[in-house]
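For chain A:
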Amino acid sequence: MERRSLIKMMGAATAAAGTSLIAGKASAAEKVTIALIPGLTADGFYVTMHKGAEAAAKALGVDLIYQGAAEWNVSLQVPILDAVIAKKPAAILIAPNDKQQLIQPLKKANDTGIAVVCVDTFIGNGVFQTGSGDADFPISYVASDNVLGGRMAARALAKAIGEKGKVYVSNTIPNISTTDQREEGFKLEIKNYPNIEVLETQFNGDDANKAAAQFQAVLGRVPDLAGVFGANLFSAAGAANGAKQAGVAGKVKMAGFDAPESIVAQLKDGTFELTIAQHPAEIGYFGLVAAYAHVTGNPVPTAIGTGFTVMTAANIDDPNVSRYLYKSE
Partner candidate 1 sequence: MSERQPILSVRNVSKHFGGVQALDKVSFDVFPGEVVALAGDNGAGKSTVIKAISGVYPYEDGDIFLDGKRIAFATPQEARDNGIETIYQDLALADNLSIGANIFLGREPMKRLFGILPAIDRKRMAEAAKETMKRLDFHVDRLDAPVAAFSGGQRQAVAIGRAMYWNARLVIMDEPTAALGVPEQRKVIALIQSLKAEGKGIIFISHNLRDIFEVADRIVVFRRGENAGERTPGTVSADEIVRLMVGK
Partner candidate 2 sequence: MAAPQLQVNAGKSILIRIAELRAWLFLILLIVFFESWARAAYGMSFIVNLYNIQSITVFATVPLMLALGQTFVIISAGIDLSLGFVMGLSSVVAAHMANIAAAQLGLGPFPAMMFGILAGIVVTFIPGLVNGWLIAYLRVPPFIGTLGMYGVARGSAYLAGGGMTVAVNNEWYSVIGNSRPFGIPVLVMIAVVAIIIMHYLLSQTRFGQHTYALGASKAAASRAGINIKMLTMRIYLLSGLTAGLAGALYTGRFSAGAPQAGEPLLLDSIAAVVIGGASLFGGSGTIWGTVAGALVIAVIQYGLVFIDVEPFWQFIAVGTVIIISVLVDQAQRRFIGGRQVE
């Protein structure tokens, strides 16, 4: 919770910077256009991020273009990016679908004078404006600190299983910056608990059916499995269903990531012990503000971290917690 307040402070500072910019903008004659390309459109996380960006755009008088693919796929995202570049916005906020494969396509945008801001996911190593490497050109990276999110999940899960036993990470596919970082953070933090053993990570390709079977197979071999960290929604939902099928729901503790509205019932019935909610509206809001600040000639931090909220059955009815549920509309 300490960290949350720290992040809040940071958010407040950036928001203040945004407000001061509105004054500066009054002199600018033409309207600024900024595009937001989500990782995928069909996802409450990005829907909520879009709302945050919209709120900032409205406050700053920016035209917001929102275009994305229905699924997480580099070969779908790149053509959309190219189409957006053709519209020549002043800046593009993007959640790149791959750390490496989006570097060249985004470089093209940068070369034509469009400022690039990474939101949620990043390219290269996520460290920008260093003057070295071929992927340092984005202005800023605005995201949940996913390593931190993984660490928070590890701490909460460790507590739930009494700081001992065997756990594993249920993950989607490798080489997605966010889920990789969550797994990394989870594994780093869990090292502080000498009595917890982390088993082989299971990759399910976003197939909940497969994630469920993987859970059952691991449990078959390791009957004393204590908990699972699902690094994204399908991974977590799949593993939780595996536990239900195996009749160990509630016994093997499930830590999820992300917070669609359906998570409330699942926290309450014990399907999930806890979930880590990101603050996607903040990502969208601060991303847009950062891009606008850069376009209007103001300095911008190269990394902006937004916060997390740990949701459990005990706190989910608290409006300060439930307001971080991802909304579909």
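Worth pointing out:
Operating definition for what follows: a residue touches a chain if its C-beta (ideal position, glycine included) is under 8 Å from a C-beta of that chain, and two chains touch if they have at least 3 such contacts; residues count from 1.
Criterion applied: all candidates are chains of the complex that A comes from, given by their letters.
Note that the structure is a prediction, hence the values are computed from the model and not measured.
Only one entry among 1 or 2 touches chain A in this complex, and that entry is 2.
Within the complex, the chain A residues that touch candidate 2 are 41-44, 47, 70-71, 199-203, 205-210, 212-214, 216-218, 220-221, 233-234, 237-238, 241-242, 244-246, 260-262, 265-266, 328-329.
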